[in-house]
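Sharing a structure, written as structure tokens. Questions coming.
Of the protein chains in this complex, all but one are displayed in their positions.
Our next item is subunit A:
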């Protein structure tokens, strides 16, 4: 018999070493998140995954699962907080969804829809962030970076290259590339790198792809993020019997 905790009244079994979000997703329960990725060590920076445990707010992507925890996630208080976080991310960068080629495939946009963020909320900062188009096959549009460090993690942990890093602090924090010239063309990145696949928004883009996939056929056009996040999560196959959500998934 596995140990369990309670999430919004449901019993969630977990393995030792799992975080709250890992156990929840594995059991088919969605908790909104942005910087968490099932294949990488948690980063704990975006705070979208914030839950309430025994009355305290914590990031569920860094919080180890423990037996008997009382976890609240789907409550208006937390969703209001999450909406504000999403609004702040939109205000901080230059996110123009109607003309962004990542629209429909963007995690930030999908979260916005899922959390029903309908208004701007904050005054937009409209930062001036020129593109890096120096690489023949890859474009960097820094306007959309949300500083989640997924590319940093992917490049070092999987690609073994360290192409990306964050530099600066607070509001001046920004993404840099590992080259003396500061140009992507002078790094050893390649199109097949894991770092090319993980950016949740539209920063790291293969060139000349643009809008070749029509509206309606893009990832989050089909099903909301809350349903799709579960697809990627490693599943609990023996969580007290058969898990319907696990059928057919690897």
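Keep in mind that, in the parts below, a contact is a pair of C-beta atoms (placed from the backbone, for glycine too) under 8 Å apart; a residue touches a chain by one contact, two chains touch by 3 or more; residues count from 1.
The working rule: contacts and distances are computed from a predicted model.
Taking the options "Lipopolysaccharide export system ATP-binding protein LptB", "Unannotated protein", "2Fe-2S ferredoxin-type domain-containing protein" or "NAD-reducing hydrogenase HoxS subunit beta" in turn, only "NAD-reducing hydrogenase HoxS subunit beta" matches the UniProt protein name of the chain that is not displayed.
The hidden chain makes contact, of the residues A:55, A:68 or A:98, with A:98. Summary of contacts with the chain left out: across A:57, A:134 or A:156, the touching residue is A:134.
Counting the whole complex, the residues of subunit A in touch with the unshown chain are 96, 98-99, 101, 130-131, 133-134, 139, 207-217.
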